[in-house]
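Removed: one protein chain of the complex. Kept in place: all other protein chains.
And now, chain A:
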Amino acid sequence: MAEPILRVAGLRKSYGGLTVTDDVSLDLRPGEIHALIGPNGAGKSTLIGQICGSVMPDAGSVSFDGRDITRWNTAERARAGLGRTFQISTILPEFTALAHTMLAVQARQGTSFRFFRPTALDRSLRDPAMQALARVGLDGRAEIPAASLSHGERRRLEVALVLALGSKALVMDEPMAGMGSEGSRELTALLSQLRHETPILMVEHDMDAVFALADRISVLVYGRIVATGTPDEIRSDRLVREAYLGEASA
């Protein structure tokens, strides 16, 4: 089996008396989509935050691409190739879709400290940015300010950003949240193609998307991983049905 690109070991995090991450270990392997499911407040976003550097764990380690990144900041992790999308779309309201994606391209190139050449007509930013937008079907919306994009378009813009960044792995917090069924189907198709390029660790409540996409599923309840397995194994796991799927399908 291929070496995992991302490995979380013995991670712990508490807020006061509340243990939000309780000895969590999991990994992400090349070519796979690994879904993380669990009830509201289980600690999924907090776990994502610790993987991506916005929340510091109390104990345990995170390693990525063979390096221990536990103490790295968000920007360092992103530069090492860990791409991220947020539970609530995190965009720059004044920037067009194209300006966002051009920013991702310059971030990938490491050229944010250039002061002179105007970006607007710069093909070395524009061309790769347009390619990334085309892959998510937003090339026709390139000049629209992000504040005027629909919810689903913002979701796709976030995917375009990680494509433009050339991330080696993707961590996505509820990519389907707030999408209509049409939008979810489109995004599901997009992510399904993407897995061979970039493995994806994905938090998701939409069970149709999870079972359509995931190669493996982990279930988080009260900060603990209670089960990890293939979609079939998870579907038939008694504990999981009681703790989570039973409620979800009710």
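Observations
Going forward, a residue touches a chain if its C-beta (ideal position, glycine included) is under 8 Å from a C-beta of that chain, and two chains touch if they have at least 3 such contacts; residues count from 1.
Here is the rule we use: contacts and distances are computed from a predicted model.
Between the listed names "Formylmethanofuran dehydrogenase", "Glutamyl-tRNA(Gln) amidotransferase subunit A", "His-Xaa-Ser system radical SAM maturase HxsB" or "Branched-chain amino acid ABC transporter permease", the UniProt record for the complex's undisplayed chain reads "Branched-chain amino acid ABC transporter permease". When the whole complex is considered, the residue among A:Ala9, A:Ala107, A:Leu190 or A:Val226 that touches the unshown chain is A:Ala107.
Residue-wise, the contact with the chain that is not shown comes from A:Leu92, picked out of A:Leu18, A:Met56 or A:Leu92. Looking at chain A, the residues touching the absent chain are 52, 54, 73-76, 78-79, 83-84, 86, 90-96, 99, 102-104, 106-108, 111-121, 125, 140, 143-145, 161, 165.
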